[in-house]
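The complex appears here minus one protein chain, its other protein chains still in place.
On to chain A.
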């Protein structure tokens, strides 16, 4: 019996071991993997032998990019990498405005709906192929193809026929983007869209080398097969672990690029990231929230604006927030300045409107400054409005109010500050409730909250992207608020060809929004980073992507 057992046990163990090694080798043994490993070694020896002449910028991407397939990686973890590996017709410059990139120039028809882009003669793919108009046609139609199921597809709705194709109603042929010649691309838009050149700087609109993609649909998955057209090439990609970008000598503007290499680690924990920064393994780091007070004023900190707003939504279909005056009372009780100064302590701008700073109208004025403060902290008026509102509704006592936020320490801190404020200013006791993120979003969409934490981050650089959130049929509305005048203003703004008039309509729309106050803003978002002294010119665009073309490290 005993021998039997031992034999069996040995066999079983051998089996498990074999299974383990099988997974091991199927993971590492693939030819690609071994190649990356050998490259790994060679690059390391390169670094050692060539010593100082190779400048490597060490950054942290936080997480593995969702996907390096341009229309599928629709988040900053993917954009940070993609924006440096590839390039669209336009590229956001140092001032965050679109500049000529793969397209050296473009013409816009008089009515503002037809764009003709001239692609540079020296725009090359990293494998040496020419970047052609056909590559853009292929990529953009793929973005809109319902089969692709791209989360970014709605950005392509500006193109005539795009929405119908994505809805499954139109056909691919009716999407009005065509290659006039090898190097000339013609796009017809649904309506004049002054900011179209900004929209197409988004990675979703990057070209795809058609011949590469037809041959290998998974071309973006590995470093060996990745073909880009941006300032850097993907030299190594160890998923979930790290990636190495090397300067692309085929890039049309290669002389501008001073970095030789960029190394992206994928460290998800901010404390660890900071410790790696301290130990010299990273050149840039975020600030762990517990240390922000200590570090925020140091010289190493760089703060840039982000196009986005932290705000609260009222549910206008639930008591007591069906009443405009009660909504306003709550909104005016909030002290944005105090929250930024004493609660978040991250140097954000307090928000007194919904559209964030950084959008210039045709005469060069900033939207936020031009349209002024949509609300101001005013405890006296808040009290008075609450009284009036309660009278209107015939309340002797205000119905119970619960504020909901998704579980997180930072949201909790703001929620508690608000609770305190409502107590001292309005003498109203509100309840706090927190739920898990996904449940929270579902409930918010289903209008199950009364007052809930919210945020908005812009997809592209135009105020309309902020404002269209609150039209009656928007998925982003989530307040139950609906206003015909507002809907009309947004629709008009979207089809207006005169840019000055368009901005007037948007200014007006924001005013209408705050007249009825279905939301109240708290602060605008910003990016706060610690940089090593020898690193400069890392650009972070407000719309959320990282630009390393001009970055340098001494």
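The criterion applied here is as follows: a contact is a pair of C-beta atoms (placed from the backbone, for glycine too) under 8 Å apart; a residue touches a chain by one contact, two chains touch by 3 or more; residues count from 1.
Basically, contacts and distances are computed from a predicted model.
Visitor: Since a chain is absent, check the UniProt entry for it and pick the matching name: "Sodium:solute symporter", "(2Fe-2S)-binding protein", "Ferrous iron transport protein B" or "Peptide ABC transporter permease".
Guide: UniProt protein name of the non-displayed chain: "Peptide ABC transporter permease".
Visitor: Touching the absent chain in the whole complex: find that residue among A:267, A:316, A:414 or A:490.
Guide: Answer from the full complex: A:267 touches the omitted chain.
Visitor: Can you say which of A:67, A:127 or A:211 touches the chain missing from this structure?
Guide: The missing chain is touched by A:67.
Visitor: Please give every residue of chain A in contact with the chain that is not shown.
Guide: Against the left-out chain, chain A lists 1-2, 4-6, 8-9, 12-13, 16, 20, 23-24, 26-28, 64, 66-69, 72, 146-147, 149-154, 163, 166-168, 218, 220-221, 238-242, 265-269, 271-272, 275-276, 278-279, 281, 436-439, 441-443, 445, 454-457, 459, 465, 468-469, 474-476.
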